[in-house]
Each structure stands twice: as C-alpha cells, then as structure tokens.
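Heads up, one of the protein chains got dropped from this complex, but the rest are sitting where they should.
Per-chain numbering from 1; labels A, B and C assigned in written order.
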Amino acid sequence: MNKNLILIQCNDKVGLVALIARVLTNHNLNITAMREFVDEVENQFFARIECIGSSFNENNLLAELSSDLPDSARISINPKSSKRIAVLVTKEYHCLGDALIRNHFRTLDAEICCVAGNYDTLKDITTRFDIPFYHVSHENKTKQEFETELKEVLNKKNPDYIVLAKFMRILSPEFIADFEGKIINIHHSFLPAFIGASPYRRAFERGVKLIGATAHFVTNDLDEGPIIVQQTIPVNHTFSVSDMVVAGKEIEKSVLSKAMQLVFQDRVFRSGNKTIIFE
Amino acid sequence: MNKNLILIQCNDKVGLVALIARVLTNHNLNITAMREFVDEVENQFFARIECIGSSFNENNLLAELSSDLPDSARISINPKSSKRIAVLVTKEYHCLGDALIRNHFRTLDAEICCVAGNYDTLKDITTRFDIPFYHVSHENKTKQEFETELKEVLNKKNPDYIVLAKFMRILSPEFIADFEGKIINIHHSFLPAFIGASPYRRAFERGVKLIGATAHFVTNDLDEGPIIVQQTIPVNHTFSVSDMVVAGKEIEKSVLSKAMQLVFQDRVFRSGNKTIIFE
Amino acid sequence: MNKNLILIQCNDKVGLVALIARVLTNHNLNITAMREFVDEVENQFFARIECIGSSFNENNLLAELSSDLPDSARISINPKSSKRIAVLVTKEYHCLGDALIRNHFRTLDAEICCVAGNYDTLKDITTRFDIPFYHVSHENKTKQEFETELKEVLNKKNPDYIVLAKFMRILSPEFIADFEGKIINIHHSFLPAFIGASPYRRAFERGVKLIGATAHFVTNDLDEGPIIVQQTIPVNHTFSVSDMVVAGKEIEKSVLSKAMQLVFQDRVFRSGNKTIIFE
Partner (left out) sequence: MNKNLILIQCNDKVGLVALIARVLTNHNLNITAMREFVDEVENQFFARIECIGSSFNENNLLAELSSDLPDSARISINPKSSKRIAVLVTKEYHCLGDALIRNHFRTLDAEICCVAGNYDTLKDITTRFDIPFYHVSHENKTKQEFETELKEVLNKKNPDYIVLAKFMRILSPEFIADFEGKIINIHHSFLPAFIGASPYRRAFERGVKLIGATAHFVTNDLDEGPIIVQQTIPVNHTFSVSDMVVAGKEIEKSVLSKAMQLVFQDRVFRSGNKTIIFE
C-alpha cells in the first residue's frame, strides 16, 4: 500500500470534510492523517490529507474532486517530494552553510541546484559541496540589468523555490512577479518590528530584551509577505550591536531551516497575506 | 445552528475518518474542525470533532456511531462543558491562588466546588473567594484513616476531577482507583528527572541548567502517570535551592493551569501511559 | 554581620571598580557579590554591590563615596527593601489578581497600598484582599480633571511606584512628570511591534507566529519608555483575535510580575532610554 498526500484549497462551504472523505473512500483510499482549517476572514478551506491506497487512478481522483469541490478548488495529488531550490546570497555564510550541510546529507527535503551571489565571497564554500555557484555582481548595473542576469541563471535551473539566505538586495516587483509565491526570505528581526535595514542596530538603540528572526514569502511590500516561522531569543544590556548580530545568526539559521522544511514538505498554504501551516 | 463536540476513542481500523464523516452527514452535522490520531503502539484511534447542526437526535447519533464503530468504542457527544473540581493542597499557595482567581472570574473552564488541605494554611485565601475549605489533617492517623476522611469530603462534592495543587501526601492505590483517570497532579520537576521528593535540592546538587515542572494524571506508580504538560526554565550557578524553589513556582503554576485548561476543554485523551492532546 | 546593598550610578572613568572596592574595605565592608556595567553610549558606570559588615557608618561611607566618585554620582546605600506601590487598573483582572495573591502572601517584594480603577469592575476582587480600591471614573471629565482626581488618591498614599496593570487610559505628560521614573506599564505586544491600540488585532491581521508582552517604564512617548522585560509565545493560524487575547494574558501577567520583582529588588537601572538589569 502506498502513502499518498493530497492538498486541497477551495472556497469554504458546508460539508467539505464529509465530501472529501466520501470521494477518497470511493477511490479505495484510507485516510491515515487529516488536517483541515477554515480561514473565516478569507472564506477559504484548507486540507492536507495523508492516505494509503494503491489501486486508484490519479486522474480520475482529480477529476472527481474537481467536479465535487467548489469551482476555485486547487487540488494537488502527490506533489513532487523533493523540490529543486536556488539559493541567493550576499556575504554571510551561516544560513547557506547550514543548508549546504543538510543538502549534502539529503535532509533538506529539497535539492540545491545552484547558489547565486552578488559577491563571490561564498563561492568557495559552495563549490566544496559540488554545487554550482554563479557570481552575479550588482555593481555598475541598473537593478533591471542585475535582475535580468540573475533571472537568466535561475531560468536555466528552473527551481521550484528561491531561498534568499541573507541576500541583501531588494528585488523589484517585476522579479518577484516572475517567481510569485516561490521566494522565501529570512529577515533578521521579529517582524513587524524593525522592518527594513539595520534591524539589530535599531533593536540595540531601542533597548529590546529579545531579538528575533522571521522567515516569510516575499511579496512586493518589503518585509510584509506572509510569515512562515518566527523565533526570538533573549538579549540584555551587555549585548553590543555586533553581539546581537552574532546571537541573531543562530536564530536566522534555525528559522530559515524550519521554514524550508515546512514549505518543502508541503505543509504551508497561503491564505491572503497569512500562512496556514499543518505541522 | 448549535456547536457540538464529539469525542471518539476506539480500536483502529481502515476507513474510520470516512465512516465518521458519513454518519455525521447523515445526521445533518457539518464538521467545522476535526482532529484525529492513530496511536500505532496501542492500535487506538482518537478523534475530536467540532460540528454544527441542531436538527439531530443525540441518542440516535450515539446509537449509529456505536453500531458502526469497533465494539470497544468510547463515544462522547457534547460532554458537559464546565467540570466540577476539587482541589487538594498542603501549604503552598501559588497554584491554588492562581486557580481561585481564574475560578472567580470564570475562566478556569471548570468550577471549584471545594478545597481540602491536610493543613489549614490555605483556608483563609480559599474562603475569601467563598469556596468551602475542608481541613483534613493527616496527623495521628493511618493513611487509610486520612484517606477515608478525605473521600468523605470528596464524595459529598462528587467532583469530575481532583486537582493536586502541591498536595504533598502520597495517595494509596485504593484512593487512586476510586478516582481513576480523574486526578491531575503537578510535580515540581521535569519528569522523569528527579522523581520523588526534593527535586529542586537534587537539581541543585546535579548542577542542571534548566528546571522543570510536569502536570500528569495520577496512577499507582509515583510520578509515572501520563504526562499532560511540561515546561522548563533556565537556571544557573547563582541559583540556590531556594532560588530554584521560587523560580519553579512560576512554571508549576503555569504548567498546572495549562493542563487544567486542556483537560477541562476535553482536549486530552489517554492512550496507555501517554496522552493524546488536540490543542 | 549584616548584609548591605549599595547602588552606584555615575559618569564612567578609569579605575572605578578598584576605587569602590578600596572605599568599602576602608569601611570594613566585604564584597560578596558585585555586578557592574559601563554603558559606552551614555558613558555611564553602574554597580550593584552586596557586601557584609556592620561596623560602618552609612553617612561616612556615603560621604567618602561621594567625594571620590565623579560629581554626578547617584549613590544609594541600603535602599528600603519593601516598596509601597499603587496599582492602576481598568477592567481586566489577570495582572491585578496575580499581584494581589503575591501581595497577600508577601512575595511581591512590595506592598500594595491601594488600587485605583477608572471602572469599579475590580473593586470586589481588591477588597476581598483588604486593599483599598478607589473608583476614579474618567467619564464626563477632561483628562486634566480625571488625572487631578487620580493624583489626589495617589498623593495621599505616596507610593514608591505606580504599576499600570492593564490601565487603558493614556496619561498626560504632566502626570508622568509628577511620577518620573516611577511608573511601570505592561503593554500587550512585543514592542516596538504594534505600538498603540489593539495590538492583538493587528498581530492577527499581520499573521505573526509569536505574540509578546512588554513591561516598561512610562515616559512621555507612548509605549517608547525603557523596556524592562519582554516575552513571546507561539501562536498559529488557528488563533482568532480573542484566542490571542486569552493566550496573551498569560505572558502579560508573567512579564509584569517579573518586571516588578526586578524593579522592587533594586536590580534595574535606567540608562538613557534603556535599562541595565543585574539579575
């Protein structure tokens, strides 16, 4: 008996759980774990269903679900289990290093197909793991020229997701639109506190007693996209800005890693500007 | 449309989610939230279902579920929403005080019907909230005599649950059997570390860097019952035993309070010596 | 041998630790614990010294320290150990209830001399603990009239600190100036996120994965005063606004309680808009 994964997002209406359960039974699928949620603000229904069965036809199942569920339904049956990802970086190594190690030992739930950096600082560490590194400098280029080059690299690789692992350039709406819903960023603060540049400096100046990190999908609004994972750690008056930077790297790494795991295991849905996460 | 809550525990078999969904649909009940889990070690299926509907007959629904589900099924439809609880104490006020405040403002998800103590230290605080306090001294009595007196008090009140809020007497197997599955205890360590007496002293002597608290159901084996909630907080070399006691009270209070909330909201199932918790 | 506590804040200069140690030795005081810190931004030196000795004259010690330390030095020898506090409330009981319980059992490191509320909702719970409650309504009054009445109550009691335990009125700069550095507030967000009104609603709308609470000294700038304690807890997509409010109360209570403990034990110094805390 095979394990199957079915993801459903649609407008909410009465009786969806029973409806879905009935259809799966018709196709000889036995539900072993089911998570569902209704976002009442967005009137959206979300379900993540693990079920066992091997004698069903995916096309027929998809057809029947599509026919019975509301028109707008987005249904995914057995999405590909190992995503291809491209990682964008600047100079900081900690998030990339962690991802490279996990990738090397095949525990990333994804495969890093390339790393691209606007500096070549992290070329050495990347190539030690036999991953191609593309140096796409932003210097002496318009944003458009820079992003065109970057897109050439990315389009060749056709990644399922783009992970901004401390990539310190702001991407244009056009770039983001090209990869809508596929870009994950790690921001070095507890959003919405300290949106934008130098969050640790501002945290220091404000005298906060916790610092945070936020992984989120990237949208046109800077640091305003749907939040996936957040974490905070204590700091105190003895922390200089650079102490905060050092301490913060630990949670940035941890938060981005957790967000990648959740997204790549198909546990994250988007609902308006929020995420629904079935852990 | 009324909100209904249905709890099911039974031997696992293929198709239970679909079966239950079908029966509820037959009774015009629309599932709005469903949590289920299969404990493969115990081969037990657990479900907590919130559903909307008002035109159904509880007896008929119970009959149909009982008929369709495995023989051993335990089914509860709309369990009473406010439990009656008795609180047993010794001398420490922090857990009782917190429960009294919540009870007073009706946010305990339960009603404290009485407090009983083997000392009368906490009589004053209890009666300030118009809750009856019973002083059942253990002094100059056998354990059997003491527990007989205690049971007289409790049986008069007929509580749904007995909460040991830092009650420092070990109860006999006979007493526990009389209230099987209904006794919640707070232990002042991160079990199974420091089972038994003086956990903070032993934590101090071991030089641990975290101390913990554990809320659990009481069984015959001291501190070995199913764990409901656990929490830890950091300590360091500057903490004396009494500093740990003071710091520990905060998590004891918090852990017991959380455990009561989960149990009283019918979110906790027992599976062998573990708990299944649908938060 | 008596335990003594000495607090020093002054402009920083070379050799302060040695200087202070020498003076204390001259007065037959043996340092058992010493915490010091230099805030380089403010060029301020802070020290909290526990020392043992009984054959010294406090006036002489103060005179010698004042003479040897920089002109601006603020020196406190054995500050009074139990502060008198007034608590201001509106309708929410959780922070007040916790403080009343601790006060009743003398573990607050302070004594609540009165509670004042702009509603009389919490009069009952307050008077159950034999603490005077003053109902100072804000209705049909200018802010100035309201605050004048409030000050009359407070001035009669002459509290060392005023604790805003979910007091939902914004105080005027004049009021704050009258009690400069003596007002502690609990704000129901992780500042500087969600400054101002309805932080939980805004947290819900933003889709954050943690909610927080912040205890801070009150200054003229709303929610911008020096932060004393902050804490966060996880939330997820299943939390409604009111679920967040309920969950948030737990950390509001915990954070305010911890802040009071630190301030009342003379562990908190102010340095510009930050706090230096010797835990």
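In this section, a residue touches a chain if its C-beta (ideal position, glycine included) is under 8 Å from a C-beta of that chain, and two chains touch if they have at least 3 such contacts.
The structure displayed is predicted, hence computed values, not measured ones.
**Student:** For the chain that's been dropped from view, list the shown partners it touches.
**Tutor:** Those shown chains that the absent chain touches are A, B, C.
**Student:** For the full complex, which residue in B:G53, B:G97, B:G117 or B:P226 touches the chain that was left out?
**Tutor:** Checking each option in B:G53, B:G97, B:G117 or B:P226, the one touching the absent chain turns out to be B:P226.
**Student:** Which is it among B:L61, B:A116 or B:I277 that touches the chain not included here?
**Tutor:** B:I277
**Student:** Can you list where subunit C touches the absent chain?
**Tutor:** 14-15, 17-18, 21-22, 24-25, 30-34, 36-38
**Student:** What residues on subunit A make contact with the chain left out of this view?
**Tutor:** Its contact residues with the unshown chain are 93-94, 97-98, 100-101, 104-105, 107, 125, 128-129, 246, 250, 254, 257.
**Student:** Determine and list the subunit B residues touching the chain excluded from the picture.
**Tutor:** Touch with the absent chain occurs at residues 37, 39, 190-194, 206-210, 212, 226-232, 236-238, 271, 273-277.
Everything below uses one rule, namely that only the chains that are shown with their structure count from here on.
**Student:** Rounded to the nearest 5 degrees, what angle rotates subunit A onto subunit C on CA?
**Tutor:** Rotation angle, to the nearest 5: 180 degrees.
**Student:** Per the centroid of Cα atoms for each chain, what is the distance between subunit A and subunit C, given in Å?
**Tutor:** That pair's centroid distance is 41 Å.
**Student:** Two or more other chains touching the same residue: where does that happen in subunit A?
**Tutor:** Each of 37 in subunit A touches at least two other chains.
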